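The complex appears here without one of its protein chains, the remainder shown in place.
And then chain A:
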Amino acid sequence: FAIVKGDVAVIRMNDPNSKVNTLSVQMQKEMIEVMGEVWADNAVNSAVLISSKPGCFIAGADINMIQACKDAEEVAKLSQEGQKMFEQVEKSPKPIVAAINGSCLGGGLEFAIACQYRVATKSKKTVLGTPEVMLGLLPGAGGTQRLPKMVGLPSAFDMMLTGRNIRADKAKKMGLVDHLVDPLGPGLKSPEERTIDYLEEIAIECARGIANKKIPLRKEKGRMQKIQDYIMSFELVRNQIYKTVHGKVMKQSKGLYPAPLKIIECVKTGVEQGPTAGYLAESQNFGQLAKTTESAALIGLYHGQVACKKNRFGTPEKEVKTLAILGAGLMGAGIAQVTVDKGVHTILKDTALAGLARGEQQVYKGLNDKTKKKSITSFQRDSILSNLTGQLDYKGFEKADMVIEAVFEDINIKHAVLKEVEAVVSPQCIFATNTSALPIKEIAAVSKRPEKVIGMHYFSPVDKMQLLEIITTDKTSKDTTASAVAVGLKQGKVIIVVGDGPGFYTTRCLAPMLAEAVRVLQEGVDPKKLDALTTNFGFPVGAATLADEVGIDVAAHVAEDLGKAFGSRFGGGNVDVLKTMVDLGFKGRKSGKGCYVYQPGSKVKEVNPEIGDILEKFKMAANPAVSSDSDVQYRLVSRFVNEAVLCLQEGILNNPLEGDIGAVFGLGFPPSHGGPFRFVDSFGADKLVEKMRRFEAVYGNQFTPCQLLLDHAKNSSKKFHK
């Protein structure tokens, strides 16, 4: 664990049971022992703390350890122990240098900032951050107290409230890191190993320098820093900051997430009332937060995301090295964009030169924006683009390992394209179809090799939306699925694999909710009010805005198709409302008008005045018994949730976890509820059924709870998530 090199003790962390180091009870115990040895050894003047794992310093606290606690007091005690240990580190009579290579997150960062000095590698894998807020928690081992002192109030709030990762060079500028080291190339060892050794050598030099007083610990502050400190010394200014930050948080979170507010509270207590009160507030609040449903939901999503980043179908026989995409529209080009920078040779084919040029420009723009943000150099951009071939014919398709079609959603066009492709590609080539609602079985009906046909449903905009829904038919081979999942993972997607059927999983859940939204509009609720109701429930995008984003024409198309497939259960609002809008050219954001009017450059969107006339024409009387704000919210949500549970019941979904991930990452289901299944667990199936029965009495079978939901309602011990 600790090796003494001359007068410097090197503490190497390496959790034998995991790919990453985490702060666990065991680790804490060992660390205290080792620290004791370091302090007791008279030959040692300083210490270096380093991880032997490539790409990871400490990834954070062990989440399972927190979840295993029975109640808030137990978690608070855990937090106090962490605080105590880091306080000892901070007050260490012998300087301790944290040598950081790879992720230094959460508790790892709190450990590092308790040390006297930090050396970090400039590697791309080296990131520092406090992501606790994303799990509904707060930095509970002194982070809320030390960070503001270290980087100032504004930066500390920014880090803790957004949870974003900070790269080493930025961390150096912020004062979070004292010294940077370049990552090394291959020498007599692999680059990773050698870089760690080199980091250790430099850190030892630094530790020795600090012990000999050759390296000063207090840095000379810059003028800006001094001015900032001066301004911050006024209580009035600080209060203004708390107020502004609080306002921002309330606006963005709608008050649905307790963690950000608690973080502000802890920081404020520490700064205004001193460290004793601050540390107490931190541990107490940490304990409380750990036992909130929001935190459980967010941690569930985190676990789900990790699970959906694995290929449960194994390694495919053949790696996809050349990927061809048909259709250079928004989708096709988006898929190209997330593929080409992963070193996969990408062919982008369209039928018209103008369309192809637009698509290639979209890919270029995506990469160029990255250059502007300096995440890649212009040279890398150009070399990535050399992997993209734009063309109008099927030249080179014989080398393609996979073809993804993203042509217009029309079964006849899809059939034509499938036949054309199968005529030119090798027999091993996989044909993936990107569709949001057409059943894959029907598309595969004309295929010579149905075992090679699979659905890959991307979400727009492809480079921003994390989810990929993969749809398999009963004929799709396991290797085809494994290959599609491998491609999706390479593209950086979170993947759910679902069974075939109209609307698969995601579209099928969204359709009844949108039908309900149309009914709500017909009942005289303003689009703005509808948006407010949905966002206040926790949806990141309001229902009316969502319809505009998806496209009113697409929504009409889907509503009609699924209406035919599922009958009256998918009714509610009148499809003709959408159709009339499409006829008038109100296709949503892309056409400039939908529920709202979109003007380029203008940030305020106004309700489309002409939509009032349409809604007037299709006006329905609202039933006051089920039209309170809360009832409207639950009408929208319960239809979504019921359909999701039905998908699990029918076997479209493999497990509730994928259902939650799909709903949150693909459709924006409120993350604070953790997805439809977790929502049923925490809200109570019985309570939901009770509400639905009330709506059913008014509207009929659209609100009839499915059997699985009824089972859960009858037996409260039944939970989707253990």
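Just so it is clear, a residue touches a chain if its C-beta (ideal position, glycine included) is under 8 Å from a C-beta of that chain, and two chains touch if they have at least 3 such contacts; residues count from 1.
In this text, contacts and distances are computed from a predicted model.
Selecting from "F-box protein At1g10110-like", "ER membrane protein complex subunit 10", "Trifunctional enzyme subunit beta, mitochondrial" or "Major facilitator superfamily (MFS) profile domain-containing protein", the unshown chain of this assembly corresponds to "Trifunctional enzyme subunit beta, mitochondrial" (UniProt protein name).
From the options A:Arg194, A:Lys254 or A:Lys441, the residue with contact to the unseen chain in the full assembly is A:Arg194. Contact with the undisplayed chain is limited, among A:Thr244, A:Thr377, A:Ser568 or A:Gln599, to A:Thr377.
Note on the undisplayed chain: of the listed residues A:Glu33, A:Asp71, A:Asp182 or A:Glu398, the one touching it is A:Asp182. Mapped onto chain A, the footprint of the missing chain covers residues 181-182, 184-191, 194, 198, 202, 205, 377, 379, 383.
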